[in-house]
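Every protein chain except one is present and positioned as in the full complex.
Let's turn to chain A:
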């Protein structure tokens, strides 16, 4: 971050000496931005073949989880209007 906008990005103010909450907020923001996993990944070099395998795996995992969540929310809709009213 050096000198571009030094204290603007990735900054959390501390309220009434409550550093734990501030640190948690900071961690939450960083993990949402994906900085923590990027730093961990770049600690050692990741070869391009390994990187392609990992991206593929993450895509498949994401598709599977979204489809499963869709299925579960569909199945758990038990309160529905009766489609065959009158019969």
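In this section, contacts are C-beta pairs under 8 Å (C-beta built on N, C-alpha and C of every residue); 3 or more make two chains touch, one makes a residue touch a chain; residues count from 1.
One rule holds in what follows: contacts and distances are computed from a predicted model.
For the chain that is left out, the UniProt protein name among "Chromosome transmission fidelity protein 8 homolog", "Small ribosomal subunit protein uS11m", "Histidine-containing phosphotransfer protein" or "Enoyl reductase (ER) domain-containing protein" is "Small ribosomal subunit protein uS11m". Mapped onto chain A, contacts with the missing chain fall at residues 1, 4-15, 17, 19, 21-23, 25-26, 28-30, 32-36, 38-40, 42-47, 50.
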